[in-house]
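Note that this complex is displayed minus one protein chain, with the remaining chains in position.
Moving on, here comes chain A:
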Amino acid sequence: MQRWIRSFFDTHRPKFEKEGRLHRYHGLFEAFETIFFLPDSTTSQSPHIRDSLDLKRFMSIVILAIVPVALFGIYNTGYYACLAAGESTAFIPSFIQGLFIFIPLLVVSYGVGFFWEALFAVRRGHGISEGFLVSGLLYPLILPPDLPLWQAAIGISFGVVIGKEIFGGTGRNLLNPALTARAFVFFAYPGQMSGDAVWISGGATDAVSGATALAISAQAEPGSQIPAMLDQAGLGLFELFVGRTPGSIGETSALLCIVGALILIITGVANWRIMVGGVLGVLGTGMLLNQLATGSFAAAMALPAYYHLVMGGFAFGIVFMATDPVSAPGTDAARWLYGFLIGALTVLIRVFNPAYPEGTMLAILFMNLFAPLLDHFVIQIRLRKRISHV
């Protein structure tokens, strides 16, 4: 097998080399070849040795961490779709139903996304970066399962082109491409993104209300007891934590996000400071609002702060989106602050802006914009402490 693939690439390489007629596509060729074979490039000067970690493996580990969330999300989405359609909700049928919903979205995301990636890579004459492997997987996981595929396609186009490529591609982008794509879909097609029905593929029936915990919390009358209402809707703290609730495909299970977080933290691929900062931001802001809550204000102010950790996309966002190193700050102090502010903004948006109950994604996008500024301040402070050279 290995020899066969090797000879396949060796036979076709000449066409993509300097003199070959397909030279302008050499970036594409290399992208494919390096999936199978790491390049044979060697160092030309000191340091003579290089670390074994490269971006391919870096990104593969992020994907590995997302897989449990994605698998559960597929099952969960399928479960609610089956429930709505009045079909069997046993594990296997649910999972298969979920695959039918998820795979088309994934194919659109990767297909359309790679088209743009490849187009820009060929035009600019550089290689295709591995970063999109992650963005392309994250994007379908934060979409409502019922989203029409053409809207998903337009969304990812916007995310890749505007969120990333116009800044110069991976590493130079300010914004997280998957989130940019999601935000575009949200603002361009609000009809498809809001309301209760969208969270369940095939539309909600009476058997399933389809309302998410966030919607319930946002629409609660002042003075009402949200936890009790959630319990009644079958969205108790435990269900929310495990993720047996309607919602975006990948977002519902805080438990599996924690599993992903552990993979990312143990391997050191994602920065734990952002995650811990985010949790502190949610709890701190939530508890502050709890203190200030009185009967006349939004009911959500009185919601126990820890509910925010398990509701909606916070866990998913803080673990997989906020930690995207490119759009996050690069200094440790700024990472703490960045995480904390994402948590705080999430709670504030959720509580005070019922029109947009899901605060996390907006909070992260907003903080993406400020990440360079946070870094700038931290660097200025560091530089002031530096003794200049005589």
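We adopt the following convention: a residue touches a chain if its C-beta (ideal position, glycine included) is under 8 Å from a C-beta of that chain, and two chains touch if they have at least 3 such contacts; residues count from 1.
Criterion: contacts and distances are computed from a predicted model.
K.L.:
Quick one: find the hidden chain's UniProt protein name among "Transport permease protein", "Mn2+/Fe2+ NRAMP family transporter", "Cytochrome c oxidase subunit I" or "Na(+)-translocating NADH-quinone reductase subunit A".
P.N.:
Options "Transport permease protein", "Mn2+/Fe2+ NRAMP family transporter", "Cytochrome c oxidase subunit I" or "Na(+)-translocating NADH-quinone reductase subunit A" narrow down to "Na(+)-translocating NADH-quinone reductase subunit A" for the missing chain.
K.L.:
Hey, which of A:38, A:90, A:103 or A:119 is the one touching the hidden chain?
P.N.:
A:38
K.L.:
Would you indicate which residue among A:60, A:157 or A:224 is in contact with the undisplayed chain?
P.N.:
Result: among the candidates, A:60 touches the missing chain.
K.L.:
Who touches the missing chain here, A:20, A:236, A:284 or A:325?
P.N.:
From the options A:20, A:236, A:284 or A:325, the contact with the absent chain belongs to A:325.
K.L.:
Against the chain that's been left off, what residues of chain A make contact? List them.
P.N.:
Residues touching the hidden chain, for chain A, are 2, 5-6, 30, 34, 36-43, 45-58, 60-61, 127, 129-131, 168-172, 266-269, 271, 325-326, 328-332, 375, 379, 382-383, 386-390.
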